[in-house]
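Below is one structure, written out as C-alpha cells; comments come after it.
Complex shown without one protein chain; remaining protein chains in place.
For reference, chains read A and B in written order, and residue numbers begin at 1 within each chain.
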Amino acid sequence: MKTLSVLTTALFFALTITARAQAPEAKLKEMGITLAAPSPSLANYVKAVRTGSLVYLSGHVSNRADGTGIKGKVGKDLSVEQGYEAAKLCALGLLSSLKAEVGDLGKVKRVVKVLGMVNSAPEFADHPKVVNGCSDLLVAVFGDRGKHARSAVGVAALPSDYAVEVEMIVEVE
Amino acid sequence: MKTLSVLTTALFFALTITARAQAPEAKLKEMGITLAAPSPSLANYVKAVRTGSLVYLSGHVSNRADGTGIKGKVGKDLSVEQGYEAAKLCALGLLSSLKAEVGDLGKVKRVVKVLGMVNSAPEFADHPKVVNGCSDLLVAVFGDRGKHARSAVGVAALPSDYAVEVEMIVEVE
Partner (left out) sequence: MKTLSVLTTALFFALTITARAQAPEAKLKEMGITLAAPSPSLANYVKAVRTGSLVYLSGHVSNRADGTGIKGKVGKDLSVEQGYEAAKLCALGLLSSLKAEVGDLGKVKRVVKVLGMVNSAPEFADHPKVVNGCSDLLVAVFGDRGKHARSAVGVAALPSDYAVEVEMIVEVE
C-alpha cells in the first residue's frame, strides 16, 4: 500500500514535470508557429549569454528567417497594428535564440524583463500598444511565467530601419 | 554576567536591524512623501519581477497617482528643471511598485542600476541633470545604498508623451 502510494506520487510528479517542460513548445505548435533556426551573429557578439540562472538575449529586430521583415518608423511609415506585428516578430526571434541556448523552452522559469524599442516618429506616443505584440506572444506561450517587467520607448532609429528591436532577460532552470 | 552580555548583544542587533529596516520609509515620511498604491498594469506585463535577490522594475513614466503628470519633450516643451521634477515622479512610481513587491523598503540592500530615458528634443544635451531628479531622491531615501550605476539618454518619444521614463534594478534581502 505504501509502495503504491510512493509510486503514484512519483508518477504524478513525473507527469507534472513532463507537462510543464513541454507546454511552451506544444503551445507554439498549437498556434501554428515554427521557430526558425537563429541566424548567425555577423560580428563580435552572440545572440544569448547565460550567467547563473539568467539568460541575457541580444536585441532582436523585426525580421523573419526568410530575410524579409517589417521596416520603417511607427507613427509615420507604419500603423500601430503593423508595429504590433513587428514586435511579435521580435518575440519569435528571441524565442528561437533562447531555444538554441537552453535546448527546450520548457526550462523557462520566468521571463524577467523586456526592453522594447520602437523605431518611432518624434510625435508617436503609443509605444505600449506596439510592444504588446511581444508581450502578448510571451504570455500566450508561457502563461503567468511569461509575465515580465517591461519598458517600452521610442528610439530615433534602428539597425537597417527595422520597426522594432526587443532585448530580454529570462530566468531558466 | 555572560548571559547579560549575550542579551545586550542580541538587543543591540535587534535594534540595529529594526532601525535599518525602517529608515527608508521613515525618511520618505520625513520628506512629506506618501507613496501611492501602484496603478494596475494594463497589459501582459507587470510592474516588478523578482529573480534571486534582484528586483527588476518596469519603466515608470512621469505620472502621478491622480492621473496627472509631466509631459512633453525636454529642451523643447520643458526646461531642465521641469525634467528634473519629471524624473523625481518616476522615482516615486518606482518606489511605490518596489514597496508593493517587497513589502518594506527597508529590505533594499542596494539600488543597482537605473536607466533614465528622457523624451528629448534632438539638440538637447543635459540629460544627466534631468535624471538627477531620480538619482537624488534615491540617495535621499536610501543613503549610500541608493547610489547606483546609471545611464541617462535622450529617446525620440515616450508613451503618452511623458517627459521621462526610468527603469531600475534593485538588490533586496
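By our rule, a residue touches a chain if its C-beta (ideal position, glycine included) is under 8 Å from a C-beta of that chain, and two chains touch if they have at least 3 such contacts.
The structure presented is a predicted model; accordingly, all values stated were derived computationally and were not measured.
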item	value
Omitted-chain contact residue, chosen from B:Ile70, B:Leu105 or B:Ile169	B:Ile169
Full-complex contact with the absent chain, from A:Val74, A:Ala125 or A:Val155	A:Val155
Chain B residues that touch the omitted chain in the full complex	52-54, 75, 110, 112-115, 120-128, 132, 135-136, 138-139, 146-156, 169, 171
Absent-chain interface as seen on chain A, which is shown	42-49, 51-52, 56-59, 73, 115, 117, 122, 155-161, 165, 167
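Note that only the chains that are shown with their structure count from here on.
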item	value
Centre distance in Å when chain A and chain B are each reduced to the mean of their C-alpha atoms	27
